[in-house]
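The complex appears here minus one protein chain, its other protein chains still in place.
This part shows chain A:
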Amino acid sequence: MPLPANRPNVRVVTLQIDGQDLSAREDETIIEVCREHGIPIPSLCYLDGLSIWGACRLCLVEVTGQGRLLAACSTRVTEGMQIQTNTETLQRYRRTIVELLFAERNHVCSVCVSNGHCELQFMAQMCGVDHVRVPHRQVSYPVDSSHEMFRVDHDRCILCTRCVRVCDEIEGAHTWDVMGRGSDCQVITDMAEPWGDSDTCTSCGKCVQVCPTGALVKQGTSVGEMVKDQHFLPILARRRHIL
């Protein structure tokens, strides 16, 4: 039998998500399949076009036969997989995680430039967080406005590292990274120098666009004015991949 011109090296599998029968390529992750079919799964660190980080734990799903919850962003689909994305337990866990995030730093929506366009705010609404039960951590962080176009406010950072990844993987500058550990982690530019003094930053602004909150913003924006555009990312990432 002659070989097909394009030898298929990935198979297509069928699986069930929330009772819905779906098909997917076996190299796809659960979250990709969910997004494709409009099944809502909350997530913060995941962004189409960037590498998988698996840290926000909001996209955890229940997979039948698995003892542990699995992150939808870092788990590939397999044949016959049965997935539950929105059980009561998952909802409760997600609510607690979002509450923990709100309590970690100083997220006051009413005075934030990203108010109304913030992914953390959207997650809170989606997960039904109407109040925060844990005490706020109350640690103050400085604001770095040394860059002529952008500003970083660590008080609104959720440490999703999208900025770190986009800068390294798409722009290729690797200006951003993380220092410290535990709750003291902080995103830094170069060797924890002021952003404005950075030799490596190309001022492309990709980090600002992918930041889910008001941590990275354009200078000169006021409350609710910082609208972000992330459409460039999957296009750029795929073009990169083809070349």
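Operating definition for what follows: a contact is a pair of C-beta atoms (placed from the backbone, for glycine too) under 8 Å apart; a residue touches a chain by one contact, two chains touch by 3 or more; residues count from 1.
Criterion: contacts and distances are computed from a predicted model.
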Undepicted complex member, UniProt protein name, chosen from "NADH-quinone oxidoreductase subunit F", "Thiosulfohydrolase SoxB", "Xanthine dehydrogenase family protein subunit M" or "Extracellular solute-binding protein": "NADH-quinone oxidoreductase subunit F"
Of A:Q125, A:S183 or A:S203, the residue in touch with the unshown chain: A:S183
Option touching the unshown chain, where A:L159, A:A173 or A:V210 are the choices: A:L159
Missing-chain contacts mapped onto chain A: 52-57, 60, 68-69, 71, 74-75, 89, 92-93, 96-97, 100-101, 103-104, 133-135, 137, 158-159, 177-178, 180-185
